[in-house]
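This report concerns only the one structure given below.
Removed from the display is one protein chain of the complex; every other protein chain stays in position.
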Amino acid sequence: MGESSIGKFRKDREAQNALVMKYAGKTVKKFYNVDMNAYQPGALDRKTKEMLGLVASFVLRCDDCVLYHLDRCREEGVTDREVEEALAVGLVVGGSITIPHLRRALRAWDGMKGSRTG
Amino acid sequence: MGESSIGKFRKDREAQNALVMKYAGKTVKKFYNVDMNAYQPGALDRKTKEMLGLVASFVLRCDDCVLYHLDRCREEGVTDREVEEALAVGLVVGGSITIPHLRRALRAWDGMKGSRTG
Amino acid sequence: MGESSIGKFRKDREAQNALVMKYAGKTVKKFYNVDMNAYQPGALDRKTKEMLGLVASFVLRCDDCVLYHLDRCREEGVTDREVEEALAVGLVVGGSITIPHLRRALRAWDGMKGSRTG
Amino acid sequence: MGESSIGKFRKDREAQNALVMKYAGKTVKKFYNVDMNAYQPGALDRKTKEMLGLVASFVLRCDDCVLYHLDRCREEGVTDREVEEALAVGLVVGGSITIPHLRRALRAWDGMKGSRTG
Amino acid sequence: MGESSIGKFRKDREAQNALVMKYAGKTVKKFYNVDMNAYQPGALDRKTKEMLGLVASFVLRCDDCVLYHLDRCREEGVTDREVEEALAVGLVVGGSITIPHLRRALRAWDGMKGSRTG
Partner (left out) sequence: MGESSIGKFRKDREAQNALVMKYAGKTVKKFYNVDMNAYQPGALDRKTKEMLGLVASFVLRCDDCVLYHLDRCREEGVTDREVEEALAVGLVVGGSITIPHLRRALRAWDGMKGSRTG
């Protein structure tokens, strides 16, 4: 996923969230708020929390969620080796059923401009 | 999803079910029969059962199943606000991992011709 | 589950939630709030929302969550036949893997004092 | 699980299924029928189908279902090495999250009187 | 899926696995090795193990994994009726939520050149 693909991913995500907000009642709006809150720095920093979100999304096998957290991990300066080790934990916990998601995750990560070689 | 998209979805589904039936033995055929049976009105009406099917499909994160039940909900007269509140229960039970499915569900619902503003 | 068992279940749940609150930061506290919000009556009434929560919990196979929603369903006047039909939708969507949960759910329901014969 | 434990497991299961049948409407009854049908011999024999049911139950992490299929596998003459290899496929597909279930499965298998050493 | 589609599937899979290996540390490499090991013939033959992998992948609802095991099943001489009966066990265990995967699985199987009529 090149710079333009990640840009497209972000734009689509934004447009679809706008549609969600068109329908959203109180519960959905509050949920979005809690979701943002969970990744704010506290005893754990943003980077660690994004890696936790990444691995949780990975073992639950949600490609869009994985892609979102990869993008955030990159912003927080997670290196190639760190992302690989985080996903390796996910692979072992979640099993070979996660392998197609691992392939797509690393392809996306590989394509993100500015990924580091750690 | 406009009128033509939902029409295409229905046609594809029908064609693929025909293929399933080409291979289906007794167990698969009986299962399809039980599946239809579960949504027949009884102590609960069709509309309630379709909403139950919708939320069950949503928390198990199957887009095709969600789309099918959204289409059926629309036929049973479920309103925008009702569908949003049903999905909000699903979102809270199932967590942020369901958000990409929520986006796709509401986009599909939004595009279905004849959806009500409740 | 007789009157005393459901009483014990409620007391344990309360005690454990108090422990959660001892540790809870902002995110967990807000999440509990959103969770309560999702079942408030709106376009759908409490009874329907509790049945949605029941079936969502059932297909995700969480016995404690199922028991909680059964208790709430009983309070909202859901009848035997209604609960059976709701769980039947869950059984068909979720498959035979849910059967042990169906057994435990109906045993609990059967034991709740005041359950109706619909 | 010794001979008496597996006997108790079977009796409890029977008693609870009787309770399910007390409540069961048409859908649940038909589902139980389809469930039995799926394991009847056809192009695949009973033994293979029970191993398929075992591994499916294992990766979905339902201890009661695993125990039931282990009991049936034993009746069909599955050996120690066969059951271990079937569960090994499940472990790799399902990941380390299945390890507690692997422990309980092998403890139950080990305790079943008459298990073979293959 | 015709001969060319399955060829494309295999090529894409190979290319993406090469990318995984570019990033892979020791854990991921060892995991891939264990994954291959699980399907080697032992007390159970390759054909049975591939069917176990197929049904495990099916109930966990991973289309790519299902497609891979269908391709391997075909190579091991699994017949139409055998594949249908294996998937029927998966359908009953996993529920109607697997139906879209059943449709895609049988469409892929149907399109594989050389599938047998059993």
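By letter and in written order, the chains are A, B, C, D and E; residue numbering begins at 1 in each of them.
Throughout what follows, contacts are C-beta pairs under 8 Å (C-beta built on N, C-alpha and C of every residue); 3 or more make two chains touch, one makes a residue touch a chain.
The structure presented is a predicted model; accordingly, all values stated were derived computationally and were not measured.
Counted over the whole complex, the shown chains touched by the missing one are A, B, C, D, E. When you scan C:G7, C:G25, C:P41 or C:G77 for touch with the missing chain, the hit is C:G25.
The missing chain, though absent from the display, is touched by one residue of C:L44, C:L60, C:V78 or C:I97; that residue is C:L60. Mapped onto chain B, the interface with the missing chain covers residues 59, 91-98. What chain C contributes to its contact with the hidden chain is residues 13, 16-17, 19-20, 22-25, 27-28, 31, 35, 56-57, 60, 62, 64-65. Listed for chain A, the residues touching the missing chain in the whole complex are 34-35, 38-39, 42-44, 48-49, 51-53, 55-60, 65, 79, 81-82, 84-86, 88-94, 118.
The rule is short, and it goes like this: only the chains that are shown with their structure count from here on.
Shared contact partners of chain D and chain E, listed by label: A, B, C.
Rotating chain A by 180 degrees superposes its CA atoms on those of chain D, with the angle stated to the nearest 5. Comparing the centres of all chains, each the average of its CA atoms, the largest separation from chain E belongs to C. The centroid of the Cα atoms in chain B and the matching centroid in chain E are 27 Å apart. The distance from the centre of chain B to the centre of chain C, with each centre set as the mean of the Cα atoms, comes to 23 Å. Counting partner chains per residue, chain B has residues 25, 27, 31, 34-35, 38, 42, 56-57, 60, 65, 81, 84-85, 88-89, 91-92 touching two or more of them.
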